[in-house]
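One protein chain omitted, others in place.
Moving on to chain A:
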Amino acid sequence: MKKKVLAALLCTTMAASMLTACGGEKKETEKKEETKTESSTEKKTDTKVTEKTEITFWHAMSGSNEEAIQKITDDFMEQNENVSVKLVNQGGYMDLFDKLMASAKADQLPTMTQIYSNRLSWYVSKGLVADLTPYMEDEQTGFTEEDLADIPEMFLADGIWDGKQYAIPFNKSQMVLYYNETMFEEAGVEVPKTWDEWTAAAEKLTVDEDKDGEPEVYGCVFANNLSTDIAPWLKQAGGSTMNEETNELYFDTPETKEAIEFLNGMFQAKTARFAGDDENANVPVQDGRAAMCVASTSALPYIEEGTMEGITINAAALPGHKTDDQLYYGTNVAVFDSATDMQKQAAWEYIKFLTNTENTAYFAAETGYIPVRVSAQEDPVFAKVLEEKPIKQLSLECFDKGFQGTRNIGGKNALDELGKQLDLVFSGEKGIDEALKDAQTNGEQAMKEAQSN
């Protein structure tokens, strides 16, 4: 008897799950039919989407970032009744990129996605990404001259391959130096503007009261692995990580050595450390266990929320050396070529809306990201935020000193090899010369491997 009941139960569960699976499929087809049959009667002036179109947007934004996107998207759909944008949160960036790779193989890429350019380059090389140039140049729905001049050059350039615009900047941030204002005032230290001043400040602000060799307060904290983030110091020393055209790596050069020697000096003197258990470099600054840290402006909401009472955190541009280059990073949005023409048009109009002055200002005001248009400063909402949070002004001021990371296919793999060697240097396990030599060899090998797929 018992067995019979169990069998019946199993059968029903199975049947139920099959039903739901079928149900899902059915809905999908219904939707498709809907798209085909219904066409909108009213036509808006600035849209070319003439029939109901659904586009899918994969992103990795959560919390207040996601809420901000959702609001902008809802506004867009309200104005464009023909377009329905399906926002899909795929988890963190890594999850998003893993899923994109799998969906590329299965030929099931979404209409559009948020993506870093050093990842997108592979998709561009495989011809999977839609060229947005014609949409951008369209007289009716494209960008005007003012639009183009409004977006910082480096952000647009980050989405251009072979003269074609494949990606539009969306959420950008800057690598900055956060510091504890009170600690600086008490120690009578100026905010560092050069490498030398930085070293001196870190030394002065490090506190090891019980003299056990393990400071209670560190001068400066860095993110856990300096592989892809090493670029600003190489640039400031007059070098760079790699050549985007020739794929040549510059790991074993005097410039790289100078930069690594500078950073290593602070680590070995125990005036700087990695985030370690704290995971993010800003955490120890927030609770007074460090005076400075290098982190992204996107950490700002966390800093505002989680800083201990009595601690005031401010931010400055990274101290310079031979040059004053400042690193900007963050993702762009790209549209995949597998989308239908109507979807591409809809996606373009959505991207244009997402990054217009009003919305990029709103997004920047709500999150730690910076606006992708200069004109956002004049937007009343953002202007008010700028007044309240002067840190946000910093990124706008540094635009002309800014640069973005390289986008070589396999470049990330090469930088990871450099990162592994740097970890050995900073932990005192390996000499700089030997490490950089190995980084160069391993990096070249890693890049070659990556490009054979």
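Simple rule for what comes next: a contact is a pair of C-beta atoms (placed from the backbone, for glycine too) under 8 Å apart; a residue touches a chain by one contact, two chains touch by 3 or more; residues count from 1.
FYI, contacts and distances are computed from a predicted model.
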Subject >> Chain not present in the shown complex, as UniProt names it (candidates "Electron transfer flavoprotein subunit alpha/FixB family protein", "ABC transporter permease", "Methylated-DNA--[protein]-cysteine S-methyltransferase" or "Xanthine dehydrogenase family protein subunit M") >> reply: "ABC transporter permease"
Original post:
Thinking of the whole complex, not just what is shown, which of A:205, A:385 or A:446 touches the missing chain?
Top reply: A:446
**OP:** Kindly note down the residues of chain A that lie in touch with the hidden chain.
**Re:** 94, 98, 101, 104-105, 122, 126, 128, 212, 214, 224-225, 274, 276-279, 289, 412-413, 416, 420, 423-424, 427, 429, 446, 449-450, 452-453
